[in-house]
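All remarks here apply to the structure that follows.
A single protein chain has been omitted; all remaining protein chains appear in their positions.
Labels run A and B following the written order; every chain starts at residue 1.
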Amino acid sequence: MNDITTVPNLDSGKGATLPNTQANTSKRSFKSLLVWESGLFVVLVASVIGGSILSPQFLTAGNILNLQLSIGEIAIMALPLALIVITGEIDLSVASILGLSSSLVGYLWMHHVPMSIALSVVLVVGALLGLFNGVLVTRLGLPSLAVTIGTLALYRGVALVILGSNIVSNFPPSYTSIGVNSIPGFDISYSMFVFIVLAVIFGLVVHFTPFGRSLFAIGLNKEAAAYAGIRVKRTKTTLYVLSGVICALAGVLYTFRLSTAEYNNGSGLELNAVSLVLLAGVSIFGGRGSILGVVLAVATLGTIQNGLLLTTFPQQAMGVVVGGLLLISVFVPNASLIRRQFQEFKFKKVAKKRSNSGESMGDLETKRILSSATGGKGDMLQS
Amino acid sequence: MYYHRGTSTLPEVGKNNGTHMVTPTLALKHVRKYFGAVHALEDASLELFAGEIHALVGENGAGKSTLVKILAGLHQKDAGEMLFENFETTFTSPKDSIDSGIAVIYQEPTLFPDLTIAENIYMERQPRRSFNRIDYEEMNSSVSSIFASLGVALDPRQVSIGLSIAEQQLVEIAKALTLNAKVVVMDEPTAALSAKEVERLFHIAKTLKAQGVAILFISHRLEEVFRLCDRVTVMRDGRFVMSDLTENVSEETLVRAMVGRDVDLSERSEQRSVHEVVLEVERLSEEGVFNDISFSVRAGEVVALSGLVGSGRSEVVGAIFGIRRYDYGSVKVNSTQLKKGSPARAMEAGIALVPEDRRQQGLVMEMAISRNIALASLASLKRFGVLSSKAEKNFSKDWALKLRLKYSKLTSPVSTLSGGNQQKVVLAKWLSRSPKVLIVDEPTRGIDIGTKVEVHRLIFELARTGVAVLVVSSELPEVLALSDRILVMREGSLVGEFERSQATEEKIIALATTTKAVA
Partner (left out) sequence: MNSQTLISKGSSKKTSGDRGDLASRIFRLREFGIFGILILFVGATTVARPRFLGGQNIRFILIDTTVFALLALGETMVVVSRNVDLSVGSVLGLSAFVSSNLYQQFHHVALVEVFLVGLGIGLVCGALNGLLVTVGKVPSLVVTLATLYIIRGVDVLIVGGGQVVANSLPNSFIEVTSSQLLGVPTVSIVVAVLIGLGAYYMKNFRSGRDLYAIGSNPDAARLVGIATSRRVFNAFLLSGAIAGVTGVIWASYYGTIDSTAGTGYELQVVAAVVVGGVAIFGGSGSVIGAAIGALLLNTINSALYVLGVSAFWDQAIAGFLLLLAISLDRGIFVYLQRTIRRKKVLGGS
């Protein structure tokens, strides 16, 4: 039989790829899917209890409305951002879109444009801003991190150009009351109502439709997703447009809540939005997360912030808390990886000693862990 | 001739051109390596002596790559012995392996694209002058002289972006030389090389051998093994099978040892009834990748697209499926032209593609088996606009059963399956769409013989039911066994076509490798 004689080149081994960890990580992730949400729920309950012990005002209707108002816009922005992060991208320009919309509302109102037209213009502009992000990321193939750092500066800069140092605050009470009052008959703020409605829609779409499924597939492996016929670029662009519109809406609500349009409205809120999304258990590497998590994260972050503000904690220093929460939420899922690293460290020492003395290695499990730990994704976000 | 039968009967003394060497530079004995359910190495053994070129051959999935990775320090063996210069060794990191004097040249090397060639060669070992500053002059001139000694015209100061694979290998070989490597492992180095480049590589390998380096040469081309190598070791299913001087063995012996039995893969089926043209590719071109490709596939026909890796086969099928854009030409299914660059449209038209790289392109490894099976059919699993999890479950269960998938739970991630079963998941994903055109890129790469036969039967069965099948494969026996017609590609062009009755491996290879005269 002369069959296999000169088979030209077969198996294209992938060269020096590092050993993969997939089997390990996936098992972990599947189990931890609801573990995260449950953990978050426990934290939420604890912070509610903590808050009510800390201050008798905490559980009053007025304070709960305050809580809703303070987290409302961020919560709304976090929803589309969660979807973007699930697909493995990021949008750091959310707060700048909010600021730009706020400035635009102010500018148009200052120039006597009827509010209904002004609002429509703002939403359309929001969509365009999102589209611009989306096109740069998907069509030019630029890393979303760099793009949205750029538009973070650009959109805020445009807000400054539109409004300059002007502050517009003569909005009619019929609108500003939307910003601060609860919906008649309910103890829910308008912004929270918007969030709840959106959360229900997003939850359905993300977890129970082909579109939602495709988001996770893209986040886990965008190449395989494309090979399965999923329109990766179009999906991502859609999400950025969605994010633009919703952030513009958040900008409108923000303006009405403060009765003020100013170019630096919501400056820095991108941190809160990103924190919320990661606190929700959405993986920064994409492919994992749930809308339930986002809802719980909103409640948790809102409670903690609100509780702290009832003490003497200065509001401007809230970044310490939010930033800390952000770090904890990305750190915890990595804890096992870090533990492995220490094991690797120890193992290497042992191995050195043994191989020096000519002994053979016995600890098979450690070896496998060792080889998999080197494949960790320690790098910056990548597209 | 030594056959391995459970207990070690490795040759105690290696013979090489009459020189006696008592201890091998490197010896592996009964090495085992499992990756979860996948048993990559069961009982691998190998002895490598200074001053010899030693071939390691075996079918895909025989465990050669795993063995190389253990030598490179990328994996650690689960059991067995590894003796380096007669001392038991474990390489816990690639650096360990490099420091010990083992250099591995991969089929596709991993360089630093932004750095110069000289820096790539000397990274972390740059020659230094006063105050520990890097001595660029020394570094570049040293690389220049190495390249000169190898007869290579590459500028050490050149940034390595855009180097061809052959050139990248040369960089790696130069690196091995600067390391004074005692062992050089070449993992299928000739796979993507032209005939001329292969000659140059052989020349360099012989030079290294003359300097007393032990070379492990992994190749699928047996004629290369006989031309270049002094000794050959055969592996099969993760086990050592035999080892001997090449002058003592014949091709037939090697092939039998590799396959393990007189398997005739070419189960020639009955003459298939061929119907109307389904897939029509006309003058398809992507600048610099493939050029002017025209062919058609009829319903009930199996056509193979053959050629060397890098000849543009996978790129052509990628373009047909819409995952790549092409510059000119057209793709038609049942006479309707497809929009270019849209897999979704291609799927609507009835095309299915089982891609080359299962892990990266075919599957979302961390997703559940059932979700992977359903991924291309989600639209049909909607009830009132919402995905029905029950329908999804039944759907994937059905297909898992049809393809005799071996799994524990459908909700487990697909990464828990063995290679063959993973391939079945990819096939299930596409067959569940009842395609008119099925394109399979490397249908049986890295899967066990049993599943391989199943996959082949499946392809026959599909053709019998009137599917137009296009197969891309590097394994010529597979190509001959499966197809009614064979198209041969070389350097991005279609260079020939055979009816099965006329085709032989020799003819196909001749056509796939002959290089045009270089001006």
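FYI, a residue touches a chain if its C-beta (ideal position, glycine included) is under 8 Å from a C-beta of that chain, and two chains touch if they have at least 3 such contacts.
Computed from a prediction, not measured in an experiment: that's the story for all the values here.
S.K.: Who touches the missing chain here, B:E197, B:D244 or B:E301?
M.R.: B:E197
S.K.: For the chain left out of this view, which of B:E108, B:D244, B:E301 or B:E442 touches it?
M.R.: B:E108
S.K.: Of the residues A:V121, A:L154, A:V180 or A:I196, which one touches the chain left out of the display?
M.R.: Reading the full complex, the residue touching the unseen chain is A:L154.
S.K.: If the missing chain were put back, which residues of chain A would it touch?
M.R.: Those residues of chain A that touch the unshown chain are 16-18, 90, 92, 136, 140-143, 145-147, 149-158, 160-161, 164, 268, 270-271, 274-275, 278, 284, 314, 316-324, 326-327, 330-331, 334, 337-338, 341, 374, 376-382.
S.K.: Spell out the interface residues on chain B facing the chain that's missing from view.
M.R.: Given the touch definition above, chain B has residues 93-95, 98-99, 108, 110-115, 119, 123-124, 126, 128, 132-134, 152-155, 158-168, 192-194, 196-197, 287-289, 291, 310, 491-492, 515-516, 518 touching the missing chain.
Operating definition for what follows: only the chains that are shown with their structure count from here on.
S.K.: Indicate the whole-number Å distance between the mean C-alpha point of chain A and the mean C-alpha point of chain B.
M.R.: The mean C-alpha positions of chain A and chain B differ by 39 Å.
S.K.: Over in the complex, which chain A residues touch chain B? Could you list them?
M.R.: Going through chain A, the ones touching chain B are 1-16, 18-19, 22-23, 25-27, 29-30, 204, 208-210, 212-214, 216-217, 220-221, 223-231, 287, 347-348, 351-352, 354-355, 358-361, 364, 367-368, 370-371, 374.
S.K.: Which stretch or stretches of chain B touch chain A in the complex?
M.R.: Residue positions touching the partner: 35-36, 59-60, 65, 68-69, 72, 74-76, 78-79, 81, 87-90, 92-94, 104, 106-110, 187-188, 190-192, 220-223, 251-252, 255-256, 258-259, 262, 264-265, 308-309, 321, 323, 342-344, 346-347, 353, 355, 360-368, 371, 375-376, 378-379, 381-382, 385-387, 411-413, 415-416, 429, 445-446, 474-477, 505-506, 509, 512-513.
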